[in-house]
Each structure stands twice: as structure tokens, then as C-alpha cells.
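Read through the structure below, which is laid out as C-alpha cells, and then see the notes.
Only a single protein chain was left out; the remaining protein chains are all shown in position.
Up next, subunit A:
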Amino acid sequence: MSDKPSRRQAFDEPLWWGLFSAGGVCFAVFVPAAILCLALLAPLGVVPLDAERARSMLFSLPGLLFVGAVICLPLFHAAHRIRHGCFDLRLGHDGVNKWLTYGSAASLSAAALTGVLIGMLM
């Protein structure tokens, strides 16, 4: 895999940058509240979150939007920063890293959105 810029980069970079940017907004505005409620207050028992309540909240249209804003877009933001961080530290090859990072973000996002859709159909 070559590290030379290819002609194709000019076409796909705005997409990655757009996803990075949208993910950055979500990371700053929605993620702090999500971490506070779901990863700190719920496991500590401050916020009631039994399976039935979690299902009714998550497996819905707002749940789908929540997953997009708190999982999918932040994953693309993370992918972009990890790719560029690897480049800054000269780890691996950018051509490969690009596939690995954005590919992982896309796969995990697809899994999360599919999960919500399955939950809505169940």
C-alpha cells in the first residue's frame, strides 16, 4: 500500500471530514450527557433503568436518532482522529489505516443501527 496521495482522495476526503465534524459536535454536545446518564448514574442505581424501560426508550425513532448522535457519528469522529494520530506518530500506512479506521466506524455504526431496527421489530 502506497502512502502517496491518490487522485481519489480529493473526492472522498470531504465526506470523512464532514462525518468527523458532525461527530465532533455530537461528542461535545450529546456525549457528556449520555456518559453521565448511561455510564455513571444508571450503573450506580441513581437513574432507574430496567430492561423494559431501556427497551421502550432505545427501540424507537428517538432511540435510532440517539444511536446516530451518540454512537455512529462520534465513532467516525474517533476514526478520523485515530487515523491522523497514527499518521502523526508514523504508525502503519495511511492507506491501510484509512480502511481500518473508517471501515471499523462504518461496521460498528451499521451494527448499532441494525440492532435498534431489530429491537423495533421484536
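Here is the rule we go by: a contact is a pair of C-beta atoms (placed from the backbone, for glycine too) under 8 Å apart; a residue touches a chain by one contact, two chains touch by 3 or more; residues count from 1.
Just so it is clear, contacts and distances are computed from a predicted model.
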| item | value |
| --- | --- |
| Omitted chain, identified by the protein name its UniProt record gives, among "2-aminoethylphosphonate ABC transporter permease subunit", "Alpha-ketoacid dehydrogenase subunit beta", "Fumarate reductase subunit C" or "Cell division ATP-binding protein FtsE" | "Fumarate reductase subunit C" |
| Interface with the unshown chain - residue positions in subunit A | 3-5, 24-25, 27-45, 47-51, 54-55, 57-59, 67, 70-71, 74-75, 77-78, 81-82, 84-85, 87-90, 94, 108, 111-112, 115-116, 118-119, 122 |
